[in-house]
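Complex shown without one protein chain; remaining protein chains in place.
On to chain A.
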């Protein structure tokens, strides 16, 4: 067999993932699909895609047959789940992972990282992530995903973001931050303003980062009058 062209490889890959998604939908309680699901996790990592349903399916199979569990795959699933924030995928996965595994070092670290993200402690998050490069660097797109999440949070809780706050949240400073801001101003409708001696203020367009499912849950949980009550406080 000759070498496959990248296009052919991509087509094959697409065929494989189509089949895996089908399997999960049609025949999920089947020990034979475990290797396919594991390969699919690795594929999600390398091609920067994501499937919660397939990953939950795999975690379930690991529950049914613990001797077949791969700690590395589980760790990768958790990192991908972190990258899906603000979706609660990380906790959904934890419910299915045995306690004794959660006590292992790398999992404790991931739980701490998730905790920082959930309580908005971005500075601590980036510090801890820096100490655990081997975990997070194994998954391409991790940094960007967290930055996207951070910006999303900022867009909802700030009307005008002071530069130092943004810098801390997305872990970019100095010239890199200048470049980043220019790019966002040119392509994503960000407005850069001079502040009162505190440096730049950045105004994000609020609609850009609203996800439909989040909008729905926000509408369910919080009446509009309560939201507007909060915003004056946030400044």
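Heads up, the rule we're going with is that a residue touches a chain if its C-beta (ideal position, glycine included) is under 8 Å from a C-beta of that chain, and two chains touch if they have at least 3 such contacts; residues count from 1.
The definition used in the following text is that contacts and distances are computed from a predicted model.
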Hidden subunit of the complex - UniProt protein name among "U6 snRNA-associated Sm-like protein LSm8", "Eukaryotic translation initiation factor 3 subunit L", "Sorting nexin-7" or "Importin N-terminal domain-containing protein": "Eukaryotic translation initiation factor 3 subunit L"
Options A:20, A:41, A:113 or A:156, residue touching the unrepresented chain: A:156
From A:35, A:120, A:140 or A:199, residue that would touch the chain that is not displayed: A:120
For chain A, residues in touch with the removed chain: 28-31, 52-53, 56-57, 59-60, 63-66, 86, 88, 91-92, 94-96, 98-99, 115, 118-123, 153, 156-158, 165, 168, 214, 217-218, 220-222, 226-227, 229-230, 232-235
